[in-house]
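Before we start, here is the structure in question, set down as structure tokens.
With one protein chain removed, the remaining protein chains of the complex are shown where they sit.
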Amino acid sequence: MSKDTIGVGLIGSGFMGKAHALAWNSVGPVFGDAPRVRLLHLGDAGEELAARKAREFGFERASGDWRKVIADPEVDVVSITTPNKFHLEMANAALTAGKHVWCEKPMAPTLADAEMMLAAARASGKVAVLGYNYIQNPLIRHIRRLLDEGAIGPVNHVRIEMDEDFMADPEAPFQQRHEAANGWGAIDDFAVHPLSLIAILFGKVARVMCDMSKPYPTRKTADGDRDVEVYDIATILLRLENGASGYIAASRTAWGRKGRIAIQIFGAKGTIAFDQERMNEFQLYVTSDRPTEHGFRSIISAPHHPPYDRFCPAPGHSLGFNDLKTIECRQLIGRIVGEDSVGITFEDGIFIERTVAAAGRSFQEGRWMEVE
Amino acid sequence: MSKDTIGVGLIGSGFMGKAHALAWNSVGPVFGDAPRVRLLHLGDAGEELAARKAREFGFERASGDWRKVIADPEVDVVSITTPNKFHLEMANAALTAGKHVWCEKPMAPTLADAEMMLAAARASGKVAVLGYNYIQNPLIRHIRRLLDEGAIGPVNHVRIEMDEDFMADPEAPFQQRHEAANGWGAIDDFAVHPLSLIAILFGKVARVMCDMSKPYPTRKTADGDRDVEVYDIATILLRLENGASGYIAASRTAWGRKGRIAIQIFGAKGTIAFDQERMNEFQLYVTSDRPTEHGFRSIISAPHHPPYDRFCPAPGHSLGFNDLKTIECRQLIGRIVGEDSVGITFEDGIFIERTVAAAGRSFQEGRWMEVE
Amino acid sequence: MSKDTIGVGLIGSGFMGKAHALAWNSVGPVFGDAPRVRLLHLGDAGEELAARKAREFGFERASGDWRKVIADPEVDVVSITTPNKFHLEMANAALTAGKHVWCEKPMAPTLADAEMMLAAARASGKVAVLGYNYIQNPLIRHIRRLLDEGAIGPVNHVRIEMDEDFMADPEAPFQQRHEAANGWGAIDDFAVHPLSLIAILFGKVARVMCDMSKPYPTRKTADGDRDVEVYDIATILLRLENGASGYIAASRTAWGRKGRIAIQIFGAKGTIAFDQERMNEFQLYVTSDRPTEHGFRSIISAPHHPPYDRFCPAPGHSLGFNDLKTIECRQLIGRIVGEDSVGITFEDGIFIERTVAAAGRSFQEGRWMEVE
Partner (left out) sequence: MSKDTIGVGLIGSGFMGKAHALAWNSVGPVFGDAPRVRLLHLGDAGEELAARKAREFGFERASGDWRKVIADPEVDVVSITTPNKFHLEMANAALTAGKHVWCEKPMAPTLADAEMMLAAARASGKVAVLGYNYIQNPLIRHIRRLLDEGAIGPVNHVRIEMDEDFMADPEAPFQQRHEAANGWGAIDDFAVHPLSLIAILFGKVARVMCDMSKPYPTRKTADGDRDVEVYDIATILLRLENGASGYIAASRTAWGRKGRIAIQIFGAKGTIAFDQERMNEFQLYVTSDRPTEHGFRSIISAPHHPPYDRFCPAPGHSLGFNDLKTIECRQLIGRIVGEDSVGITFEDGIFIERTVAAAGRSFQEGRWMEVE
């Protein structure tokens, strides 16, 4: 790499803010080959909170006003980890100020806002990347390699399930996120992750047919029951541009599923399966040797699945969720200094948003919709 | 049981004919409490074949003409295991002759034929049951008990995948079953099994939205490539009469899947999962004890899941595919002698056929269809 | 096969008696190529019981005296399924009467008794086989083929665990089987199964070092606590004659294990693993292709693992416990009519008994013992 030092600003210090902070702290020692990273400026709501989190996360300075982070002349790249209703304003301000942007997914509550973010990114010429981390798993990278090599032949069918259970308790009270202003529910909150994996592994979705449902149509409030306006369960039938059929099924009310992203990829010569809950292994079935020994093999992540090797020289020792974020960070840095990089840029992200929008319309109209 | 002896006729001696024969041979010694079964008359195409199979399967006499099996006055019940294009003629002849009928699934190539079979069954007053065997698994019976008890609360979402790979090789030549005369492909060949499970576990399907695809649009013949007219892959979005959403996904080209029927049932208080490839276990997640120990428990079939106990007094010793057929046979006998019985009668089967028909129309028209 | 008909006598109608009866009923229809089997004579304690069981199991006649079964001139082979303290007397009587013998495992409570059984078998010239069923699994046969082919190279280490939980409850009262007269406990009740698998897969055990323990040293009786005289848990370190090291671990008090026989076979070029609780699959790891895709493959039983094909022409449809007994029965018949057969004869069985005896002495003396 060429550039000597990268100055980092971070807006937001919640779950994803901490994940970004951990990645920025680790990316240097893990990879060794990156420019020096300076954790410069952390912004969050309130000077006290910002100062405390800056101390915890190892940032040099803090502001209660996020605009100061962007205005900081030493900051080269801004991590935006606030709720997505703030993404448009912050990303556009950062890009306009000539900063690179690493913005958490999804882009924005509306497609129109997301299109404005893309326009700002294009106008700036800066790197603008979204925080889709599951695509950074060394095994996902290896699956892509296998697909490219034709290990399972042309792909004709893909199934992805994404399930968690944080909305599964019907006794949990009505929350702000049950309001329609937050979008559709499962498809924008959740299905964007499967869509990022489809983007990386297969390219574009051509058309969609979506069903959604509400397992619990009402939830409790202090003043009695209130109608839930979002859909916690959704299934999107789809066709990829390459002709393959498939679906994405997503649920936020799937008791027992904690971080499931179960992928099945069927080809003319074999099958690949993966589940994010066991993110350090994937299954491969190929038809190339003696049929009496055909079977799904469980392949465990290892140094020969780069960049696993940068975390550990021994196989089977497991990467974790935060390690994916560190890889994502390294890819972002690579993109800034001009390397080939894997990631979902604003250009790619807008396609995910359009697919979500098409799925929403499809559900409303009860028919297939093309993705523009 | 009251009746002393049941005289059995069997038409067809292929895969399913053998399965019926094994069931008729085993049902007495396994259960002990059934009337004595006499294996009387086996019919197949050709006297020599019929005679040889009668000897192998333990039948007393054989005919090259299936009508003689039905005409045999000592025969009380006729197993029909021929290709489904013969079901209408044989079932109706048997029912008209006053015989009980155990006919392999699915009912008939067309809904109209199936309706005629149902009419014959109604007119006869005889027992008329279809060979849906997966519903007879003691664990499926136990899952139904758990659902009835409310172990996972009201069910709001159901997913069933049914996958095999016997059509997965694109180099395999064109067969007669690739012709449109054989129906749709995956949905009638395959998805009827998930529909039988839905019927037993949840009741009726209210509406469907179906997608189908052809992984290999052409197949080789001696005279060059020929268009495949059926769909090896299908997904049916559905709504149950009880309001739950869900889908059935079916593929005959899923490399590596050998007998997969993977079921996921989501309720307000837990989740149940099952896979026919590991038919002696199922998974249960409940939310009733301390959260730090919540997890899917893998429950292994055991004598306290009747009628497992009739096969083996020790847990974890595994039943097999043919054992399910023996249970099915016992249920059939029970129905004949007037016991409460689990099974898919022609009354239930016609609903499965109608659901398949609605799925076909839904695919053609690209929209949701009500199941009549 | 040459012989036209085989007349079968069965002594005992409990768990294993029923298992033999099911096998004798099924072996004809399943295999088709065996001589006709006549279920002739069932003996158990008491005329009424014997008659009832004969009716259930399909035997033509019954006796309350087992000697009449052996004396029946039409009986060619006698299944002995009584408690093992009766094996010596019954087997010797049957062999002396010129009958073939299929006797449940283990041979007898003492090594001396077992040696007498072997002597009788040798003197008779008749087939004398023990009821070790797990070795008959088509996948075990396939594993032996893989070992013979060198698929995993020379084997250097073997581990077998055999665990159930029927003695796991400390509150369960003292039973007769807790008396020392019943043998050691886990090693003779249980570890004989792993030893039968070792015999089939690898040959002989050269020496052993055994540890045993009592999880519950006393159990309740009506008159207060009583000392348990047997050992429910045992581990046998061993060396095979081929030089490989390994162990057998056995427990009857392993909560949650229902029918576990977990085998791990390590070779210079790969590894094989199997667990009886999932008896329709095994795991194979080989090092012959690209390392980035190395992994344990889960191979599902299928028609190309004979004789699975005799039960079902489709892969992945699962055999069950009783099917293994049917295969065992077919192997016994094959041996009677002079075919190459897989099974544990009295010749092989005595070696298993000697290994158990050596393990017992090893435990008493706290040192390694050679197996004679």
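Read from first to last, the chains carry the letters A, B and C; within each, the first residue is number 1.
Simple rule for what comes next: a residue touches a chain if its C-beta (ideal position, glycine included) is under 8 Å from a C-beta of that chain, and two chains touch if they have at least 3 such contacts.
Because the structure is predicted, anything quoted here is derived from the model rather than measured.
Engineer: Looking at the whole complex, which of A:32, A:73, A:125 or A:224 touches the chain that is not displayed?
Structural biologist: A:32
Engineer: For the chain left out of this view, which of A:154, A:170 or A:259 touches it?
Structural biologist: Within the whole complex, the residue contacting the unshown chain is A:259.
Engineer: In the complete assembly, which of A:119, A:312 or A:337 touches the absent chain?
Structural biologist: The one listed residue touching the chain not shown is A:312.
Engineer: Decide which residue listed in A:57, A:202, A:255 or A:368 touches the omitted chain of the complex.
Structural biologist: A:57
Engineer: I'm checking contacts with the chain that's been left out. Which of C:40, C:101, C:118 or C:249 qualifies?
Structural biologist: With C:40, C:101, C:118 or C:249 as choices, the missing chain is touched by C:249.
Engineer: Residue by residue, what part of chain A touches the chain that was omitted?
Structural biologist: These residues of chain A touch the chain that is not shown: 15, 18-19, 21-22, 25-26, 28-30, 32, 36, 55-58, 164, 166, 257-260, 277-280, 300, 302, 311-323.
Engineer: Touching residues of chain C against the unshown chain: what are they?
Structural biologist: 152-153, 156-157, 159, 161, 168-170, 209, 211, 213, 215-216, 233, 235, 237, 239, 244-245, 247, 249, 251, 253-257, 264, 266-271, 285, 287, 294-296, 366-368
Engineer: For chain B, which positions touch the chain that isn't shown here?
Structural biologist: 142, 146, 151, 281, 284, 286, 289, 291-300, 302, 304-305
The rule is simple: only the chains that are shown with their structure count from here on.
Engineer: Taking each chain's centre as the average of its Cα atoms, which chain lies closest to the overall Cα centroid?
Structural biologist: Checking distances from each chain centre to the full centroid gives B.
Engineer: If every chain is reduced to the average of its C-alpha atoms, which one ends up farthest from chain B?
Structural biologist: So the farthest one, by centre of C-alpha atoms, is A.
Engineer: If you average the CA atoms of chain B and of chain C, how many Å lie between those two points?
Structural biologist: 34
Engineer: Express in whole angstrom the distance between the two chain centres, defined as the mean CA positions of chain A and chain C.
Structural biologist: 54
Engineer: As a quick test, compute the distance in whole Å between the mean CA positions of chain A and chain B.
Structural biologist: 41
Engineer: If you look at chain B, which of its residues touch at least two other chains?
Structural biologist: Touching at least two other chains: 257.
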